[in-house]
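Starting off with a structure, shown below.
The complex appears here without one of its protein chains, the remainder shown in place.
Labels for the chains are A, B and C, by order of writing; each one numbers its residues from 1.
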Amino acid sequence: MKKLLNDPADLVAESLRGVERAHPELRVDHEQRILYRADAPVRGKVGLLSGGGSGHEPAHAGFIGPGMLDAVCAGEVFTSPVPDQMAEATKQIDGGAGVLHLVWNYTGDVMNFDMAAELAAAETDTTVEAVVMNDDVAVEDSLFTAGRRGTGAAIAVEKIVGAAAEQGRGLSELADLARRVNDASRSMGMALTSCTVPAKGSPTFDLPDDEIEIGIGIHGEPGRRRVPLASAHDIAGMLVDPILADRDFTGGEGVLVFVNGMGATPALELYLMYNEVAALLDKAGVVPVRTLVGPYVTSLDMAGCSVSITRLDDELLRLWDAPVATSALRWGM
Amino acid sequence: MKKLLNDPADLVAESLRGVERAHPELRVDHEQRILYRADAPVRGKVGLLSGGGSGHEPAHAGFIGPGMLDAVCAGEVFTSPVPDQMAEATKQIDGGAGVLHLVWNYTGDVMNFDMAAELAAAETDTTVEAVVMNDDVAVEDSLFTAGRRGTGAAIAVEKIVGAAAEQGRGLSELADLARRVNDASRSMGMALTSCTVPAKGSPTFDLPDDEIEIGIGIHGEPGRRRVPLASAHDIAGMLVDPILADRDFTGGEGVLVFVNGMGATPALELYLMYNEVAALLDKAGVVPVRTLVGPYVTSLDMAGCSVSITRLDDELLRLWDAPVATSALRWGM
Amino acid sequence: MADVDVLDLTVLDRWLRLFAASVAEQKDTLTALDAAIGDADHGANMHRGMTAVVEALDATPPADPAALFKQTGMVLVRSVGGASGPLYGTFFLRMAPATGGAGALEPETFAKALRAGVEGVVARGKAEPGDKTMLDALAPALDALDAALAAGESLAAALRQASTAADEGRDATTPLVARKGRASYLGERSADHQDPGATSAALLVGAAAAAVAGP
Partner (left out) sequence: MADVDVLDLTVLDRWLRLFAASVAEQKDTLTALDAAIGDADHGANMHRGMTAVVEALDATPPADPAALFKQTGMVLVRSVGGASGPLYGTFFLRMAPATGGAGALEPETFAKALRAGVEGVVARGKAEPGDKTMLDALAPALDALDAALAAGESLAAALRQASTAADEGRDATTPLVARKGRASYLGERSADHQDPGATSAALLVGAAAAAVAGP
């Protein structure tokens, strides 16, 4: 394992120290591993809380700031944070209008956020709502399973709901909006290589030089199937086709297309990939009106990418375009 | 070689198509491989031109936009663009106040920009000045060699000069400013792994699992020395010490610290690295007042990082903070 | 030392410490199992949790079994995260009230508490036996325990049989296609792999058997 690292046990703690030093616009509770907008709670605004395991940087701390999240909880690498963290953060970001939990759909995250909501309800009078985000079409959507993973669409949900929260909208309206954006989003990912969890010290799975994994998540888990190494053109098809098969993305104002790097894939390749994705969308009559290309939801040092598509109506487009000032997404301010 | 790729020969062309599709705020001349601000030339403003080989994304196209560059020329992977490109771009971005070439110090880039200036002088009446950026302390600064490489400091130069250009300052004043920022900057880099140039198809150098390269550049060239794999703490020392030995960074308003990812190193590790760098600076009495952490000047899929430090005075700080709207650096607009 | 036939604080404390020790020993195995069909952290998660549980036992020795279970559950919920944290945490939290405040647990009370714990896991995780989760080790273990106790077997013998049933349940997860937890994302590819949570759960039952067994 070759990484910029000291003791793997200290990785998350030390990285959070770096985030704190680099971003004076954040407040970091190292004890509890919570990162806040420095000015939280914002009076009268619904507080937005997300978070999850570490190893997905810039998710989640890169999305804290005006126009997006108020706080995130950081877990160990690929391990959901614990209810105490979430309950504490919920308390701290309640500006009097309640707190919305934006939960990435993983068994651990959902259960820990559930317990946090129970704790918060027992200990404070903060009103909490939770929305679970589950956009990954690699996984069958079924009531009898853990359901679909939450992946890239969370960026659209958090950005759009963040903008609406700045406008002063109420908790249940924001929860509805979050569900609407989630429903309007689908994602699919692939890996060229496994990642290496530092505590384990070796790759999570072995992948020969001439094979790739299709339908991966963001925790280094193997995908739905292993196929021979293919061209970017063919890979784009393997990602875009199942997305378009799952939902109609024509109409509306068009779509937001997000080509996400898994951590070790550089921008040169991601833009090449976007070219292929956009060509397929063209052919399908789907119109990209906004684009995001880069490593936003990573899986440690995995090489690969995922594609997320969100259908935008006029309102969602305006909220996406609204000012945002986080370390990973910033415009208009 | 595992990459998101079609034919390696088409990599740069296809990636530029992706950039064009993703960034309507840019204009792309695919024939000549030049990327422009869509509104170039900006009347009355000095045009800022940079560029270089491909494989460093988001450098250079990620730095085009209001408050930074007007155009960049893209070469083949790790190969300087050619004079025709630069001459054409020079012509196109001359808003009547001349054009400044911001040249990364590599033999090829310097010679090609020289020839471009000769061409431009022969063919148009555009006034051209060129400033060569050379901040890499891994290389001895000598008149008898190719001198120091231009690496991370270019981001500071291009951002700061870009802000000053928006203010309407004149060509020679901007050239002086560029030299001043370059003089105030030093960098040093390291590699955990080699990169793989797609046309070659295998890693540029072999690096055992327990060794790293110190004093690398951004073209996959081996470094000054090979040392055993070390902790992030020790690596930070190997990067920061030679920088501080080369120049005094105490005083002024403080410094801009830039921890750059080489392409395959994720943000989690870069922030951990920044924590180590900042601790060393603290100890040396050097005060970071601005920070940039991320993959901004990459070397394809190399894992590793570089550290750049720029001493800021009051003016440089204000210019760094001034609004900028490029795909890779954006704030205030 | 002969087999014990009630579970007092000493025995319960031994149970948790034995479980912590076998988790520490099997950490890499648990993580390797999780790497195959999950995210390669189950060993680290359980080890972090059980280390904290033992530290808590040392720092604030509980006054009775209910306090011991509650403390253990709270520590697990607070320190583990992921899926296993809330699940194992809930397991112990639900055991506490089922002790009825007794200072030492009769075998039947212990079995009842375990069943309350497992019901907590089901309530929290919504899994059923056969979903390829820790339940596939826990549920058969409970059934075996109840059956053995009803048949008049000693606590030690009953827990030995429970442990065997847990091991069998763990082994039986191998061919299953996961329907819950992270392994479910793999669909058919989750078959032919032993479930990490069932593996740690079998260690938990095995530790109980060891804790009551004579030397």
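Everything that follows uses one rule, which is that contacts are C-beta pairs under 8 Å (C-beta built on N, C-alpha and C of every residue); 3 or more make two chains touch, one makes a residue touch a chain.
Note that the structure is a prediction, hence the values are computed from the model and not measured.
The shown chains contacted by the absent chain are B, with contact judged over the whole complex. When the whole complex is considered, the residue among B:A40, B:A89 or B:V139 that touches the unshown chain is B:V139.
Of the candidate positions B:D29, B:E76 or B:E129, contact with the unshown chain belongs to B:E76.
Contact with the undisplayed chain is limited, among B:P222, B:G237 or B:G332, to B:P222. Touching the omitted chain from chain B are residues 53, 75-84, 106-108, 111-112, 114-115, 138-140, 144-146, 149, 197, 199-200, 204-205, 217, 219-225.
Simple rule for what comes next: only the chains that are shown with their structure count from here on.
Note: the chain lying farthest from chain A is C, by mean C-alpha position. Centre-to-centre, using mean CA coordinates, chain A is 32 Å away from chain C.
Distance between chain B and chain C, defined via averaged C-alpha coordinates, is recorded as 55 Å.
Rounded to whole angstrom units, the spacing between the C-alpha centres of chain A and chain B is 29.
Shared interface positions of chain B, defined as residues touching 2 or more other chains, are absent.
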